[in-house]
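Moving on, here comes chain A:
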Amino acid sequence: MRKTLISLAAGLSMLALPAFADGVVDVSQARKDISADAAGKTFSIATVVKVDGIAWFDRMRDGVKQFGEDTGHDVWQVGPSQADAAAQVQLIENLIAQGVDAICVVPFSVEAVEPVLQKARDRGIVVIAHEASNLKNADYVLEAFDNKAYGAKLMEVLGESMGGKGKYLATVGSLTSQSQNEWIDGAIAYQKEHFPDMSLATERLETYDDANTDYNRLSEALTTYPDVTGIVGGPMPTSAGAGRLIAERGLKDKVFFSGTGLPSVAGKYLQDGDIQYIQFWDPAVAAYAMNTLAVMALTDKKDEIKAGLNLGLKGYESLTTPAGASPNLLYGQGWVGVTKDNMADYNF
Partner candidate 1 sequence: MTAVSKLLRRSETAVLAILIVVMLVIGVINPAFWQADNLFNLLRANVVIGIMALSVLTVMISGGIDVSFPAFAVAAMYLTVIAMNAAGYQGVVLPFIGATLIGLLCGLANAFFIHTFRMIPLIVTLGSASVVRGLLLGLVGTSIINIDRMPPSLIAFGSSTVDIGGSKLSLMIFIYLGIAVLMWLFLTRTMAGRAVFAYGDDAESAKRVGFNTRRTVYLVYGLAGALAGFAGLLHSSMIWLANPRDFVGYELDVIAAVVLGGASIFGGRGSVFGTILGVFMLTLIKNSLIIMRIDNTWQGVVVGCVIVIATALTAWRDRKALV
Partner candidate 2 sequence: MAEPLIELRAVTKRFPGMKALDGVDFQIFPAEIVCLAGENGSGKSTLIKIVSGVYDFDEGELLVDGKPVADFGPRAAIAAGIQVIYQDFSLFPSLTVAENLALNRLLSEGRTFVDPKRRRQLGAEALARLDVAIDLDATVGTLSTADRQIVAIARALMSDTRLLIMDEPTTALTGREVDRLFAIVREIQAKGIAVLFVSHKMREMLEISERITVFRNGRKVEEGPTGEFNEARITRAMTGHDIGHERHVWAGDDTEAPRLSVRGLSAGETVRGVDLDLHKGEIVGLSGLLGSGRTELAMALFGMEPHTGEIRLDGTPLRLASVQDAVAAGIAYVPEDRLSEGLFMRQPIARNVIASAIGRATRGPFLDGDRLNALAEQTVSDMRIATPDIDKHAGQLSGGNQQRVVIGRWLLTNPKVLILNGPTVGVDVGSKAEIHRRIRELAASTGLAVLMISDDVPELIQNCNRILLMHRGEIVDRLDARSVEEDDIHGRLKGLR
């Protein structure tokens, strides 16, 4: 029962846009040396996303558009109409045939896109990837943050809510979802180090990015493991599914939640105290950052692309490379944490 990829931030609606009348990304500090004028050439850069038409990637498209307007490069975003690895590969094939200068890609399946990305690089096309830290065939992999650090942050909040003891559950959209599993890895590692009295009740639950499946799986797990008092959520829909479960079953203050979520999806539950903490990042900024990196790679600024690079975007001021990882893997610190107290600051 594979649900359509809902991914994150499905609540990012068009209604939220007027707040960013001048563009969705804060570019007051952005690099000025990457515009078409500065480069002396207009590059064509395509951003390929997992699936077209969902809110998360709609917002990413806004970032791409803004980049185009700000810099004058020929940039656009494409994605398959159904979340499907083969369809995404086909789109990349088409882009190679068109002869674009660079491809920014958010792979649906890392394994599936490796060969076609290798082909792209063989043709001299610059490849920048996002949400794919284990991808080999890319010039640079830019992650909004270190996945383990993101997960550790979720656990830090959950552990405090649970008072440092008790059992918890963890969810992922799919067991093959690289980044979500790394978040949970990071969360579990943080728990082992800082909250030794806590433990994971059972293996992570697979919820297919569907809030109703989250609800059913979590409900079932709570029946099976009645002493569970916490939930750490990987996929966005868990915040809605867990929130509804806690609200409906009256489990407020008995079961705590910390996980990926947006104010529009889970704000109501945050407000009512059913859940405690949600965390997200802004795809528009990530897209802007990927395209910036692509232009830098195309304009002989490769030497600058390394740990410590400042892209001039919030959360991407000082990129890092994890110890032992390949130097083309770059992390920002681009996450945003929301609690009941600061949720009013975010209107999407």
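Per the selection procedure, all candidates are chains of the complex that A comes from, given by their letters.
To be clear about the criterion, a contact is a pair of C-beta atoms (placed from the backbone, for glycine too) under 8 Å apart; a residue touches a chain by one contact, two chains touch by 3 or more; residues count from 1.
Predicted model only: the values in this text are computed from it and were never measured.
Asker: Contact as defined above, complex as supplied: which of the candidates 1 or 2 touches chain A?
Answerer: Every other option belongs but stays apart; chain A touches 1.
Asker: Could you list, by residue number, the parts of chain A that touch candidate 1 in their complex?
Answerer: On the chain A side, the touching residues are 1-4, 6, 10-14, 53-55, 58, 175, 202-206, 210-212, 215-217, 219-221, 223-224, 226, 240, 243-244, 248-249, 263-269.
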